[in-house]
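Here's a structure for you.
Complex shown without one protein chain; remaining protein chains in place.
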């Protein structure tokens, strides 16, 4: 089992969610994060003070899936989240050693 | 060493924390997240517009523990966070390769 | 490839970011979290009710780097985030199996 | 029988005016535009006390998942009370009743606001358009009802509140307001007293005395008992405070009370609300003078002094006792001061108000912290500790501070000096007895009446949501919305 | 010719006063300080309706990334309209024009606010300082312009708004306000009618009739057509509502409209805004009486009753139709009630207002939900459904409810009773024709005029930002700031 973690642009959430449900993934967890990278931010001016804001709002999506699904999931996310402009984000894949559904105690693939 | 990551219902935080301290775990990190899964959300109506809200507020708990503690930790979380109703959440377990306490530079088990 | 995840004090963010760019790391993702640990919180009083607040605001930083950079990254974070007082935080290191840049589809080291 | 009632400033001037202008009273007096302006301004100030004032003060103190619930309950209360007031509430409260119930409730002669003319003030020969009196008093009814919501916050269904309010306002508020505030106005009394003084033969004297007795008898139960309550210590604060208290006992504690963190979700909103309460309270207190005379200024000034002093008192007491002066403490103190000065505002002197402020600060602090902790009732937003207790402190304090020897204004007897009016002699025991009666009758009527109504509502629609709904928050479950989507 | 115009209260008293004090009118009347105070107060209340009232009501409904955009657009509108009003707007609106355009627009005789003296009211012989009249009307111009912003919210560049406002106020607002509200005041009419009544020989009669005709002819187009609009049903609400509607069609839908969640980012701000709108609206409506007389109280009372009734109506309709009474629904209802009562406030009776409130609640609810869903226009904050439709309900309702048989005040004819004034007989058909004319002329003038101006602005600076900018939010892209940094 793997967790696919993706950093995406906020307004792409609905499309990514739809793409994932499209390939049969029905659970995910989203976190609001701030990203720092190549995409340049903006300048904010408050009277005398100017601040370069380099941390941009992003969403982090975490999806736990069976190992054989990882490729499809990456494809779905990439397809939906891509605008072709700097700052579209990244996908990272980790291994999970164990998964449990709290409600039932089911584990691993059954827990998803 | 492992990290046990759990997605739980927000109002269960105190109980989970108590359960964990009960088994000798004295550190954890909490993140506010939104979850999408089997639990259905609600409909919001703003004048003419109706929105189905499927992302529900959840908390993500991350606990780094020695490998031999994982089972106890999972048990504690499951026990405390379970209501028996859809949406109770999941537990995922990862390996950590290294841990450092910033203040002292201590590593691995000593860092927790 | 690894992800270095660090929990730090909020006001240390700029210094840590500078330290990381100083060693050539140009991307990271930040999440606002609440930490529970040895550092004691404060008491809040609202009329009759007193609450011990033990969850303290922290930032979680996630940096994906090539495996050979991990040590340098840990050093940079430790150096910048350390105040020497309880609550400075932790660093955890995980393996990533795969990394993708959504914009270009580049993978692994190229994706960072 | 000795008459006690409200006071006006500039008595000597008025007496002169009465003699100079005496025939004018035979004709209809016309409202002074300065007075009309003041009363319209005061009305709008009291409106803003409730919405958004009170709703923000309360709303900031609940958890964010119940914010809209609080705001909407208050807004609904304002609207529904206002409509009922126009339909029959004003009439029941401020017209003469008939028969054995006349001391307790009025009649339907002005239902649907029919037959409005001019309304009397506390000065002979001074009137205001009755419409503005209707509205001013309407805002009082609304805020009184809305105050109750703080006790049962975060766990009472909107449908329960929707039913509770019309019942409560009808069976609790209207009678109490009638008992304390209804009277026939000063002109009839002054005219009768003048006729009595002018009467020479015994028969004329007898008729004149009968007329005076009738004029003096035209009033509510507590009014005639000599209780003085300038702007609503008992009618508004004790009344709502005890209704809230029985409410929170009947509704029960919030899930997790005493265990979960239930910190205010936005003390910023609470601060805005507190400031708007103070802002509007000037309309409440100085408007209760019903004209822009010197005694409105007195009420205005007391509303500054007592409030500031209670805020500072609470702040320093909390600083000493708990180690830190909290924002919530300072503003709670201010509100407690506003409550305490409400009945006293037109009667006390400046330094009297200052002392009242200190007492109110200490007593209310003690009730909101120690007493509440001991008895563990979940009066969520301290309606009892602030409004009921503050109202009692104010009601009793008024009885003391009205004493001219303490800088108070004394109580006007319109029948004195052959109808020219004057300040009645101050009698401590008699006055305190009247004030106590006022407090006790209000506590009993509202306490019992409210309990019955809460129970009825529970039977008909149920008071509480399911535990899951309470946990999810009333904003989503009652209203289908979230307060914030940042 | 039959004259229709505004009503004043206390007619008998006034008539007496006129006879008693007749010679005084030969001299300059001086303002009553109560009136001056009321008009200053009313002015500041209307200001607070717009900033922060309207800006918060609107601002709370947009997504947080466009919050500052909304706040700044409203604030800018207030400022720029205010300056233009002083430069030439007041003069164009409230002085007599000349020649063939005189029915539609005034002249430049009071440009730069030169030559201010006293301003007439709706009572003969009663004046207020002209400066306060200038300011009171200024706040009306500003809020009317600001209302439009709701339709095109979240997707219109600040530079476009910056250009739109001066053009719109000049070519749309000033003419419509002149058409509906400009007249020469009651004194000239009363004096001419009195002279006519006093004239004995035919020649004198002829001259006097000519003078009366001239006095009656000194007014705007719709005013002379007999349309009554107490505080701006057509001038303010229909006008801005249709200007917004054509704006939202020309600007186009927001990216993601109908697909993305566009929930209000803070209903708390919307609630505060709604309450401040109500608060300020008392100045708007009762201030439109221009003096603190009994009819100001009438307008004040109607502003309470209709508003509360519309709020409750919306709430219960939504509860039945959609299953839950929403916070946004209740406050939207209140605003719709305020809109509907605006033209009627000084004319309707209390129970008439109550009925108007129910009708406005049902009709506006239907437009904001069903109609909008069917036609799928992106009138982002429902300026059309609430203001244009509510304004039409009010304008037509006023024509009905002014009828004294329904508790209305009737319409004053200052020329009646030999210039002493009186209530003209009510004629349903004639009045409704006038009201319809008012509605249609306003819809056409503003609809067409606004469309042209939106197009001109599009050509000169462009209406919309790039899609990326729209997505990032106008706060950052137009103003370089974020609303919240918690």
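So that you can tell them apart, the chains are marked A, B, C, D and E in the order they are listed, and the count of residues begins at 1 in each.
Following the convention adopted for this analysis, a contact is a pair of C-beta atoms (placed from the backbone, for glycine too) under 8 Å apart; a residue touches a chain by one contact, two chains touch by 3 or more.
Being a predicted model, the structure only gives us computed values, none of them experimental.
Looking at the complex as a whole, the chain kept out of the display touches A, C, D, E.
The residue from D:330, D:386, D:415 or D:463 that touches the chain not shown here is D:330.
Considering the whole complex, the residue from D:78, D:291 or D:413 that touches the absent chain is D:291. Against the chain not displayed here, chain E makes contact via residues 30-37, 40-41, 43-44, 47-48, 51-52, 55-56, 59, 67-68, 71-72, 75-76, 78-80, 82-83, 86, 112-113, 129, 131-132, 134-135, 138, 158, 269, 272, 475, 478-486.
By the touch rule set out above, chain D reaches the unshown chain at residues 10, 13, 32-35, 37-38, 41, 45, 63-64, 263-268, 271-272, 275-276, 278-279, 282-283, 286, 291-294, 296-298, 300-301, 304-305, 307-309, 311-312, 315, 322-328, 330-331, 334, 350-351, 354, 484, 486. In the full complex, chain C touches the omitted chain through residues 11, 14, 42-46, 85.
In this text, only the chains that are shown with their structure count from here on.
Among the remaining chains, those touching chain C as well as chain D are B.
Relative to the C-alpha centre of chain B, the farthest chain centre belongs to E. On superposing C-alpha atoms, the copy chain B sits rotated by 120° relative to chain C, to the nearest 5. Note on interfaces B-E and A-E: more C-beta pairs are in contact across B-E.
Separation between the centroids of chain C and chain E, computed from CA atoms only, is 56 Å. For the pair chain B and chain D, the distance between mean C-alpha positions equals 50 Å.
Within chain A, the positions touching two or more other chains are listed as 31, 94-95. For chain D, residues that reach two or more other chains under the stated contact definition are 480-482.
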